[in-house]
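Of the protein chains in this complex, all but one are displayed in their positions.
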Amino acid sequence: MAEQSSLASRRSSSRAKRKPKKNQIPIGVLMVAIIIAIGIYLGTQSGKLLLFWATGIAFGVILQKGRFCFTASMRDPYLTGSTSITRAVLVAFAIATLGFAAIKYGYQSMGIPMPGMSYVAPVSLGTIFGAFIFGIGMVIAGGCASGTLMRVGEGFHMQLLSLLFFIIGSLWGAHDFGWWKLNVISKGKAIFLPDVFGWAGAIIVQLLIIGLLYVAAEKYEEKRKAK
Amino acid sequence: MENKVENKVKFFDRVKKNEYYKKWIKSPFTYLTAAILLAIFQIITLAATGNPWGVSGVFAYWGAWLVELFGGSVDKWYYFASQGAQSTLDAGFLAHAGTWRNIGIIFGALATTLLASGFKFKKIKSKKQIVAAVLGGLAMGYGARIAAGCNIGALFSGIASLSVSGWVFAVAMFAGAVVGSKLLVKFFM
Partner (left out) sequence: MNEVVIDCLGEACPVPLVKAQNKLNEMSVGDILIVQIDHSCAMKNVPEWARNDGHNVEVEEVDDGEWEVIIEKSK
């Protein structure tokens, strides 16, 4: 392959660095020390707080280092034709499904109540309405719930504002929740797939759906690229 | 004394050029790597805390504590009426596990950005961004309460929990994202 001069060197506009780059690593190390210190303090209060702190840190690191944005997974297929994050999200769903199923099945087969069942929420018009406006909001605001927190950590003022109004919106929603529960949500039903298909059936059905969506996403991206 | 500071600066500059630093700390994960790690920590969360990961439920409590800070009360609201909710409210912000997890996300992202020497304050550029952040934030907050969760609690955790609600959320959220994209291009770009 012929040696190509780098693009950067072929540019006609010179780009003198506006100011010398600072090295932020020392501040980063300081931040790590602060994180550990907070962890130690929380540990003296309760193991639970330390656990939540640690997993929060982990999620923040993974999301930031992966530039992982659930918003992009739903927005990009339409806006840019890209489904790479969409497919990654599907992979995350598949792996988490297996882990969750294993844990829940284990509890159930030992006769103990399964953990996390409150997250098997009733399916109602409230679900549809809420998810719909959440979808609109996250694209406009430039980040979903996790994405907003991540971007606050990255220094985006816009997401700090978004977070403030996310809190206000949550309060508003909590205020109206009674009405919704009475008139809409209580008319819905929570459906736990293993209750319908059995454990094996549920896992197979869900993984199948995820698999089909994955293939569809890949083909969709190829189709959009070809245009 | 000056020599010590100089040496320290040189040390961190050398770290910055180190190949392991570049490979492990500075360069981003692939989406796939991040997806696998997120799933692993989801599973760890369920196993260790008894519940899957959730983010937006915490914000409702933050709102409630803000109300209380200003002298109000949410105790008569149906949403906060249960015993569990009341004891959470009484215990306060600093004792709330979910609060620390959300703050942890912020700090985790901050630390990793700093370590990669990529941190920068990004100020708001236009009125459009303000309107977008306000409307978008309100919509997310309200929608998440009504739909019993956000992209994490209702979507990620819901689907992983083999709940049909997660899938319904996904479809409706996707529809909303399409509408949001059209609005974004039309009004906010």
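Miscellaneous remarks
Order of writing sets the labels: A and B. Residues in every chain begin at 1.
The working rule: a residue touches a chain if its C-beta (ideal position, glycine included) is under 8 Å from a C-beta of that chain, and two chains touch if they have at least 3 such contacts.
The structure displayed is predicted, hence computed values, not measured ones.
Residue in contact with the omitted chain (choice from B:Thr45, B:Asn102 or B:Gln129): B:Gln129.
When the whole complex is considered, the residue among A:Ser82, A:Thr97, A:Thr127 or A:Gln206 that touches the unshown chain is A:Ser82. Listed residues A:Thr55, A:Thr71 or A:Gln206: the one in touch with the omitted chain is A:Thr71. With the whole complex as reference, residues 6-8, 10-13, 15, 17-19, 21-22, 24, 64, 67, 69, 71-72, 75-76, 79-80, 82, 84, 141-143, 154-156, 158, 225 of chain A touch the missing chain.
Listed here are the chain B residues that touch the chain not shown: 28, 113, 117-120, 122-125, 129, 132, 185, 189.
Everything below uses one rule, namely that only the chains that are shown with their structure count from here on.
Touching chain A in their complex are the following residues of chain B: 8-9, 12-13, 15-16, 28-56, 59-60, 62-64, 66-67, 74, 77-80, 95, 97-98, 100-124, 129-130, 132-165, 167-181, 183-185, 188.
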